[in-house]
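Left out: one protein chain. Kept in place: all the others.
Chain nomenclature is as follows: A and B, assigned in order of appearance, with residue numbering initiated at 1 for each chain independently.
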Amino acid sequence: MTFEPFEAFSDVEDLAGKLRDPDPSVRRVAVMELADTADPEAVALVGGALKDGSAEVRLQAAIALGEFDGAETAACLVVGLVDDDPRVARAAADSLAELKDPVAADPVFPLVEHERPFVRAAALRALKELRRRESLAHGLRALDDPDAHVRIEAIGVIGYLKAEEALPALIASGKDEVPEVRRTAVGALAFARSSHAGEALMRALDDEDWSVREVAAEMLGKTGVTRAVAPLMARMDDRDWQVRVKVVRSLGQLHAVEAVPLIAAALGEEVSNLRKEAAAALGEIAHPSSRPYLERYADDPDPDVRKNVRWALGRIG
Amino acid sequence: MPLANTSTTVPVLVDEGKCIADKGCTVCVDVCPLDVLRISELTNKAYMKFDECWYCMPCEADCPTGAVTVNIPYLLK
């Protein structure tokens, strides 16, 4: 026999025997070895280990299934997801989220209606990346879920599908009572070019939560909602500088000439991040009226501000 | 030029109660990029044999039973 100094591709059948060992630690090691085979034949065996009497073995099996893909893997993980041991269920949820093959969605669909919110959220999280059109109806229904995590995952499913018909529902989620849900919904609106979506983003500029306002300000520039210039300008007095940074950035992206004096005023802000963004925005707008302001800050102590001022002045010409 | 044995405190600790190296597990030994862990012939449990650690953590992260702890080597902590 020739010398074979290679990592073995262990025989799945041999490992099946180890899975019947009375010692749970030995079974656990067998599950890890099965995962390393990368052999689709191993899925059924690892899936079987999800019914092991030892929670440790089940945990290992739930982790191991993350190495495989397809409907059979998903069907196995669905068992793990409803495990009574929360560690097993969490691991199964993480492995489900690793699935890439769209057919893996089929065994997952029924779980969207499961009685436990954790299971519903995990199922939606898995469906998001698989991008099946059938997921849309599930996502829409789940927007009314009593659990906020489920609602967030539902927005994810809809957002990834970029479904125009779901816009009214997404807009409604922008009024959710939980800030994180509102933030996710506002972020998910970015694909839409309808006026309703734009209005929802503008409304979100007045959200009580800073992080929602921040995302809204960012999205308005990214999606090019020119009507947003006035409400964005009104946000230049936001008490939170991280929001003001995004407002300035978006006003630049929207080439808001009317905002030049307001942006120029931000060149005097204390936080250098904001001064830098203001100079960059003035450069993007490149209106001659900003020249005197920019020249005044050509010697700003912050090099990034100076650099952007130089760039802006160059653009104005 | 005779050799001496100089003592050193090692950053990687293994909880022998949790370690299942005696059941055939070699995960931490396998994943170490510097190859500094070994299974003890005395206890059949994993331990740090060489103080040559990049404190990168695969041994801790990949251990199935949570038996391994990586500390920051004393000289830089």
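Basically, contacts are C-beta pairs under 8 Å (C-beta built on N, C-alpha and C of every residue); 3 or more make two chains touch, one makes a residue touch a chain.
Here is the rule we use: contacts and distances are computed from a predicted model.
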| item | value |
| --- | --- |
| Undepicted complex member, UniProt protein name, chosen from "succinate dehydrogenase", "Acetyl-CoA acetyltransferase", "Putative reductase (Alkanesulfonate metabolism)" or "Threonine Serine Exporter" | "Putative reductase (Alkanesulfonate metabolism)" |
| Touch with the omitted chain, as defined above, among A:Asp52, A:Glu67 or A:Asp238 | A:Glu67 |
| Contacting the left-out chain in the complete assembly, out of A:Ala55, A:Ala148 or A:Val271 | A:Val271 |
| Contact residue for the chain not shown (choose from A:Leu19, A:Leu111, A:Ala126 or A:Ile155) | A:Ile155 |
| Residues belonging to chain B that touch the chain removed from view | 1-3, 30-35, 38, 49-50, 52-58, 61-62, 70-73, 75-77 |
| Touching residues (missing chain, whole complex) on chain A | 2-7, 9, 36-38, 67, 98, 100, 128-129, 131, 155-156, 159-160, 162, 184, 187-188, 190-191, 210-211, 240, 242, 245, 271-273, 301-304, 307-308, 311 |
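The working rule: only the chains that are shown with their structure count from here on.
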| item | value |
| --- | --- |
| Partner chain A, residues of chain B touching it in the complex | 20, 23-25, 27, 64-65 |
| Touching residues (chain side chain A, partner chain B) in the complex | 23, 25-26, 28-29, 32, 56, 60 |
